[in-house]
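All protein chains but one are shown in place.
Going by the order they are written in, the chains are A and B; count residues from 1 in each one.
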Amino acid sequence: MEKRKFTYFKKEILHNKKAFISLMFLILIVFNSISIGFYDCDPDAINISNMLAKPSMLHWFGTDELGRDYLIRVIYGGRVSLTVGVLAMLTSIIIGTVAGISAGYFGGHIDNFIMRLVDIFSAVPWIIMVTVVSLLIKKGIFSIILVIGMFSWMEIARLVRAETLTLKQRDYIQYADFIGTNPWKIMWSHIIPAVLPTIITAATTAVADAIMTESSMSFLGIGVQAPMASWGSLLQSAQANLDKAFYMAVIPGILIILTICSFNNLGNLIRAFAEPKSRSGESNG
Amino acid sequence: MDKLMEVNNLKTVFKLNRKILTAIQDINFEIYSGEVLGVVGESGSGKSLMMKSIMGILPNNAMIEEGQVLYKGVNILSLEEKEKRKLRGKEISMIFQDPMTALDPLRTVEYHLKEVILRHQGGGKVYSRKKAIEMLKKVGIRNAEERMKQYPHEFSGGMRQRVLIAMALSCEPSLLIADEPVTALDVTTQLQILNLLKELQIEHQMAIILISHDLGVTSDMCTRVIIMYGGRIMEEGTKNQIFFHPKHPYTKALLRSSMDIEKGIGRRLYTIEGYPPSLNEYLQGCPFEKRCRYAFEKCRDKVPKYQYYEDGHRALCHLRGEELDER
Partner (left out) sequence: MLKYIFKRLLVAIPLIFVITIICFLLIYIAPYDAVDAMVSPKMSKQEIEAKKEQAGLNDPFYVQYGKWFKNLCHGEWGYSLTSGTNIRQDLKIYIPNTIKLVLPSYFTAFFLSIILGLIAGSNYNKQIDRIIDAISSVGIAMPTFWFALMAMYVFGYHLKIFPLMGMHTIGKEKSLIDFIYHFTMPYVVLTIGFLPELVRYVRSSTISEFKEDYVLIQKSFGSSKTKILLNHVSKNVMLPMVTKLGMALPMLVTGAIITETIFAWPGVGTYYMKAIRTLDYPIVMIILVLSGTLVILGNLLADILYCLIDPRIRITE
């Protein structure tokens, strides 16, 4: 059954213009991020004689306040933003899935405890949580990934828990439990594959959210640190030079928008496949 | 009795995933004022869709491909939407299967009734309120004045259906379409509601199209019956003709499967094996062919023409009724 869904999915992506463009854009960005490593260009190559140059044939995106080629800075920045996005997503997905399945499957005290944790973590606005934690731990790329992951697992946990609760009632799960199968094995072999569509949908949204969060954090100065740059930190430096080098602010912002939009579009498409479609019209007798 | 409504060659299609699927076709029937016409069929036979096509309240992905509906001589399918709306609730009213979700949970029953009354009759606050109370009393809701102020969730299923009937009848329609009005109710309430409908029908002299899959309900109230299957009319006739002299294999099978209970304990219940065709299946021949015990090659390849019998009795089959009895 999965193979048939997959073929439908591939067909739908090709027909659905929005999803197709999104997918192509993301492939382009990822390709650029990876392939730039093979080129001999240094994103930190300072050239004071050419500061804040407007975009030209030589420098397609112009140069920044230290004369560094902006195109290269932006591509490297994209690499960082995407990496943080994906890794932070993985962190939150793993935490969220483990929490959700445990809460849903075991129920009782474990469920209560985990749900209280969800409430507590959800109780403080993310920006406060994130800024406070950044005070306590060393700044850097891994810190951000951890921080973002630690404060975005709650929604996934809720979703997974709800799915698990429904699945627990299914006959094949109850039977497996009845014949004494190890609960971990049940969770790994039966429940996780069944909640996988939900997780995948949540994952695309999680990447989009993580990229937004990272950009905001870097913009505020508590994200990636110089000389490493992400789109968010590029925007921070752009702010100081706003009147002289407007392009510095425009470009990373547009890329953030396009990337997040693309992930969201793909996420919507996946969600349409993950959720069972209600049959329109026929069901009215 | 004069002809109230005439449906000619009605065909409604669905657009699903870029494909066009036929839901109902070759629908022809008439209904006269004051009579009760039963429409019987399984889920998916197209009976509800047929009524929605007549009323013009099809879902967005469905449309009428051909046909006309002459109501009091006027083809209502070709009217402007504004004109159609004037008919709905006033000339032709409809009540639906599920009363639990049919009312806006945030509006009182009074609001629901007054809204319909004001729209089609005007008259202002005082008149509409009086009329609303009158209608509620008529459908058997005691303490109408107090209960009016309550919200739908404070009414039971049966009571909600009564409210809906009150709304439907408030503007004295000439035709009431009742789409499985008692299916979702428990048996005692079913009887009450059916009796109510009977009384009101006599009092208002209105025509009713009663859709049901329950032969008992149909035989109780209807004078004429249409049997539907796979989007087509399989058989049409008076109550006597259909129940005592069925000419179509499907009708025969339906009757057999509902009468067995009286024949005694120890015998297997008769069921019609198989499933109704889904919209996706494109059928060249008779839709009932796969489940028909009399089917032969022609049935799969060609759609049958109607066989005619006495007094307007007809059946869609390649075989005549007498031939069926022989087999």
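Everything below uses one rule, namely that a contact is a pair of C-beta atoms (placed from the backbone, for glycine too) under 8 Å apart; a residue touches a chain by one contact, two chains touch by 3 or more.
A quick note: this is a predicted structure, and the numbers were derived from the prediction, not measured.
A.B. asks: Considering the full assembly, with which of the depicted chains is the omitted chain in contact?
C.D. replies: A, B
A.B. asks: Quick one: which of A:14, A:94 or A:120 touches the chain that's been left out?
C.D. replies: A:120
A.B. asks: Just to verify: which one of A:157, A:191, A:212 or A:270 makes contact with the chain not shown?
C.D. replies: A:212
A.B. asks: Out of B:49, B:62, B:116 or B:299, which touches the unshown chain?
C.D. replies: If we include the chain that is not displayed, B:116 is the one touching it.
A.B. asks: On chain B, what residues meet the omitted chain?
C.D. replies: Touching the missing chain: residues 55, 57, 85-90, 93-94, 96, 98, 101-107, 115-116, 119-120, 150-151, 153-154, 164, 167-168.
A.B. asks: Need a quick check: the contact residues on chain A for the chain that isn't drawn.
C.D. replies: Within chain A, the residues that touch the unshown chain are 119-120, 122-125, 127-128, 131-132, 134-136, 208, 212, 215-216, 219-222, 232, 235, 238-239, 242-243, 246, 249-250, 252-253, 256-261, 264-265.
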